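Mind looking over this structure? Questions follow.
Excluded from the complex is one protein chain; the other protein chains are retained at their positions.
Moving on to chain A:
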Amino acid sequence: MESVVFIFALIDCCALIFLAVYFIITLSDLECDYINARSCCSKLNKWVIPEVIGHAVVTVLMLISLHWFIFLLNLPIATWNIYRFIMVPSGNMGVFDPTEIHNRGQLKSHMKEAMIKLGFHLLCFFMYLYSMILALIND
């Protein structure tokens, strides 16, 4: 059972890693002027909800399967994701707003955020991998 949980977590984590990389690539495209703000933001906003859900699922899964440490590790990032999603002002077009993204260094902070997430997911990836192998051996 435990191995199934971790296999799922591993797959989910892979998806999140890809997503983080995609965010970074798209944002740096914007930074380098390869795409315009409008298309960049509509691309990214599409993936905000899948990201929130993907991460929330792992977090909840860890809570259910009583892996406290991993749950607590995931909690802050998951909370941040949800908070960020909820706190979008009514007039904005999503977490990434094309009219704001070039202002007040928002692009940079989005980039930083995506980098941190990438690092975090990589860490998680190896943790799940280790736990999965451990679980498989135990089985």
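Assume a contact is a pair of C-beta atoms (placed from the backbone, for glycine too) under 8 Å apart; a residue touches a chain by one contact, two chains touch by 3 or more; residues count from 1.
Rule of thumb we're sticking to: contacts and distances are computed from a predicted model.
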Discussion item. I notice the complex is incomplete. Of the names "Anaphase-promoting complex subunit 10", "C2H2-type domain-containing protein", "Exosome component 7" or "Protein transport protein Sec24A", which is the UniProt protein name for the chain that's not shown?
Written reply: "Protein transport protein Sec24A"
Practice prompt. Tell me which residue among A:93, A:115 or A:135 touches the hidden chain in the full complex.
Written response: A:93
Item to complete: Would you indicate which residue among A:50, A:76 or A:105 is in contact with the undisplayed chain?
Response: A:105
Worksheet, complete the sentence: chain A residues touching the chain left out here are 30-31, 33, 36-38, 89-93, 98-99, 101-105
